[in-house]
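Encoded as structure tokens, here's the structure I'll be asking about.
Omission of a single protein chain aside, the complex is shown with its protein chains in their original locations.
Entry: subunit A
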Amino acid sequence: MNPSPLSRRDIFKLVAAASAAGALAPVGAEPPKPLTRHFKNTLSDPDYAHPSIPWDKPLDATELATLAVLVDLILPADETSPAASAIGVHEFLNEWVGAPYPENRADYETIRGGVAWINTHAWKHHGKAFKEIAPEEQTAILDSICDPAKALPELSHGARFFQKLRMLTLGGYYTHPATWKSLGYIGNTPINGPYPGVPDEIIKLLGLEGLEGL
């Protein structure tokens, strides 16, 4: 529209007609709907009350079952924290590799291909898929690929897969609150009064006496 020829009085006449000063709705237009929230893009404007993941999870049930075994070998249960699969880290990996971002796309290739690689590797040596072989056989395979610097050249694909899987598993596992106490994160809980600061025990341990007042 051309804004300049309208005088102030004209504007208010028009406005009265449209019963909306500020908005010049064309004659017969539907009144605008009240606006509270409108989610046009759940990625850039998410609804925290109803979290959703707007992409598909591409891995199938057997792939997930293999990953469940693998993440538990990487981070098993102990006295202070659960096994990785118990808190759904393998499911998280499925969500991770489905995401539409370049990093996740690359990881999809590594993880899906890696699961197939490790199954083939187990099948060649033991005639069964990875999740079906004995625990000692599983760890023997992992031992051969866990350190990319030491893995035999012919196992380099497996080593690359394991390196990525290990870091994603660590990420997925320790971002779950069930693991925090064991890790040593104490927080996300309100404290009344002033912030208490560093305990004396740590002050002494690191020789930080006298600095606290800053």
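Everything below uses one rule, namely that a contact is a pair of C-beta atoms (placed from the backbone, for glycine too) under 8 Å apart; a residue touches a chain by one contact, two chains touch by 3 or more; residues count from 1.
The working rule: contacts and distances are computed from a predicted model.
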| item | value |
| --- | --- |
| Which of "2-hydroxyisocaproyl-CoA dehydratase activator", "GMC family oxidoreductase", "Glutamate synthase (NADPH), homotetrameric" or "Cytochrome bo(3) ubiquinol oxidase subunit 3" matches, in UniProt, the chain that is not displayed | "GMC family oxidoreductase" |
| Contact set of subunit A toward the excluded chain (per top definition) | 1, 3-4, 6, 8, 11-12, 19-26, 29, 31-38, 40-41, 43-46, 48, 51-54, 73-76, 78, 81, 87, 92, 95-96, 99, 101, 104, 139, 142, 146-150, 163, 166-167, 170-172, 174-177, 179-180, 182-192, 194-199, 201-203, 205-208, 211-212, 214 |
